[in-house]
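For this view, one protein chain was removed and the others were kept in their places.
Order of writing sets the chain letters: A and B. Residues in each chain are counted from 1.
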Amino acid sequence: MCVGLSARVVRVEDGTALIDASGAQREVSAGVLEDLEPGDFVMVHAGVAIAKITDSDENETDDLMENLS
Amino acid sequence: MSDKTVTLAHGAGGSQTNELIETVFKAHFSNPEFTADDAAVLPVEKGRLAFSTDGFIVSPWRFNGGNIGKLSICGTVNDLSCMGAKPLYMTCAFVIEEGFPMDNLEEIASAMEKTAKEVGVKIVAGDTKVAGKGQCDGVFITTTGIGQIMENAHTSGAFAKDGDAVIVSGDVGRHGCTILLARDDYGIESDVDSDCAPLWGTVESLYSVTNDIHVIRDATRGGVGTVLYEIAGQSNVGITLNASSIPVDPRVKGVCGMLGLEPLYLACEGRLVIVAPQEHADKIVETLRKGKYTQNATIIGHITSEHIGRVVMETEIGTQTILPAPKGELLPRIC
Partner (left out) sequence: MNENMKKARDIITSYQGKPLRIMEVCGTHTHEIFRLGLRKLLPEQVDLISGPGCPVCVTAIGFIDEACWLALEKKCIICTFGDLIRVPGTKMSLAGARAKGAEVKPVYSPLDSLAIAEENPDRQVVFLAVGFETTTPSACITVKKAKQKGLTNFSILTANKTMPNAYQALVGSADAFLYPGHVNAITGNAVCQKLCNEQGVSGVVAGFTAGELLTALATTIRLLEKGEPFFRNCYPRVVKDEGNLSAQKLMQEVMQPCDSEWRGLGVIHDSGMKLRSEFADFDARIKHDMPNIVGKPNPACRCGEVLQGKCKPSDCKVFGKGCTPLHPIGACMVSDEGACSAYYQYTEHE
């Protein structure tokens, strides 16, 4: 129900962040994330950065799978 | 820069019409066969002719990597080329909106000249109409072309055979992505540029490898995905693609990620889908990769006698899944 896109923050100004997803850039609201900084990765949905994230899902699945046996 | 614009008088058939033709069109399209009469007179060649026409409306008329002029030559040149026909002659008809800047028209005609020269096709007749303000959007162009089919070329969307390789001549979806961004409806910026290119040279190079090529199609509106479904239908075969081998520019991937779009369904204007027997496939790809517009050519799948009429993707988790058939309007999927 909620297509999300992980993207890198290029700059932040007045509650607005410029984000970059492999060269496609767009301004999105940073209104619900405090302390965003250039270089952070965020999950973007409908023009709003909704969560600070780690870029890759690899380590995440590593940990989860190690606990599954 | 001048501030001159096209007026209704330029389309009235009088001296101003002549002025427009002399200063813009003849200046760019001049060649011995360019006619001042009612129709161009052309020699008849032996063999078979290919004959095609296409109308072009694109908003905005200028985009990263080309303009409507270049597009209007490429479109018809590529249609002829896909039949194995060397483009010989073209005509072009303009519908221009009153008030369209003369400099822009000049830019469009200049792009047409450059593209036609590259291919070696001659523009031999044309027509100009001026529409009242608001009756058309800038400029509409219709081009028609005649080409001489090479003796040994026999291709059709109906000729794909079980076991054939499916090759795409470059990364997919660039033109559609470029236009989507140029319209600026979604506030997304990227330096992605259109793949718009004339492909006669590419087709010629294919035939230097082998005459045994079953299908050549240029993917335009609807993208590579639509062409593949057309081939599957016309040839009554199935097509299996390897999802990870489909070349997509990262910038196109980024835009598609934002808007929930499938790159295979974004328009191309300089990409061929080629279906040929497996034994020629590697050599074809190797040859294409030396070409100006086809350096990212690659094998993306094969023709099969299974799942007739459908395009099936081999996915990253080792399953097979159907590529959804093309639908109408491309709408972003967000919520």
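Rule of thumb we're sticking to: contacts are C-beta pairs under 8 Å (C-beta built on N, C-alpha and C of every residue); 3 or more make two chains touch, one makes a residue touch a chain.
As the structure is a computational prediction, the values presented were derived from the model and not from experiment.
Within the full complex, the residue among B:Ser59, B:Ser245 or B:Thr315 touching the omitted chain is B:Thr315. Summary of contacts with the chain left out: across B:Gly14, B:Gly163 or B:Pro324, the touching residue is B:Pro324. Seen from chain B, the chain kept out of the figure touches residues 185-188, 258-260, 307, 310, 313, 315-322, 324-325, 327-329, 331-335. Touching residues on chain A toward the chain that is not drawn are 1-4, 26, 28-29, 31-34, 43, 45-48, 50-51, 53-54, 56-65, 68.
The rule we apply is simple: only the chains that are shown with their structure count from here on.
Look at where the CA atoms of chain A average out and do the same for chain B: the two points lie 36 Å apart.
The touching residues of chain B, when paired with chain A in their complex, are 186-192, 250-251, 253-255, 257-258, 260, 333-335.
Residue ranges on chain A touching chain B, taken from their complex, read 1-3, 5, 20-27, 44-47.
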